[in-house]
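Every protein chain except one is present and positioned as in the full complex.
Moving on, here comes subunit A:
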């Protein structure tokens, strides 16, 4: 029992690993910020193209969302990081991870937005257009606010997925939270840093997951 505690919940070792892991957490935060902010923006652009009446906008958007939802993000990441150099394109680990997960997540966010936009009835469009609002004004003032409200739980859920996904960045040696925890593990010959990393993910994401459930219940009511 004692050895189990020593191996997994050794507070001394956790304390020693903490500075390194905080720098890892900071990296994770930067990565999440980039992927979430750009993904929310990029996803919206892709979704708008997707609901457009113009085929030349709709078609590429459908191809984009199909491809990047079907491709495993890890495959995409390794391809961008290790494959592109064969084409003479060198890219930093951070940029590779951000790009790979951005492509993946814009596709998912786009699908969520699209569902939201389609959930707003035709009557809303017609009422707004009949008062002289342009297509763009109708979209920004009338449709999108309702669309986003209708899919808020899904947007949040997807954001949780982004945070979890960033732990894959450890495979290209980007020193994010999981990578630093694993490094601490190999230095200390002790699993406690990994447990600490798991706890940090849990503490950050658990409230968000709770929030999603509450939103879902409220929307269902």
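Please note the rule applied: a residue touches a chain if its C-beta (ideal position, glycine included) is under 8 Å from a C-beta of that chain, and two chains touch if they have at least 3 such contacts; residues count from 1.
Simple rule for what comes next: contacts and distances are computed from a predicted model.
Its UniProt record calls the unshown chain "Polar amino acid transport system ATP-binding protein", which is the correct pick from "Polar amino acid transport system ATP-binding protein", "NdhM_2 protein", "Fe-S cluster assembly ATPase SufC" or "phosphoenolpyruvate--glycerone phosphotransferase". Taking the complete complex into account, A:133 is the one of A:71, A:115, A:133 or A:194 that touches the chain left out. Interface note: of A:19, A:145 or A:207, the residue touching the hidden chain in the full complex is A:145. By the touch criterion stated above, the residues of subunit A touching the omitted chain are 121, 123-124, 126-134, 137, 141-142, 145-146, 149.
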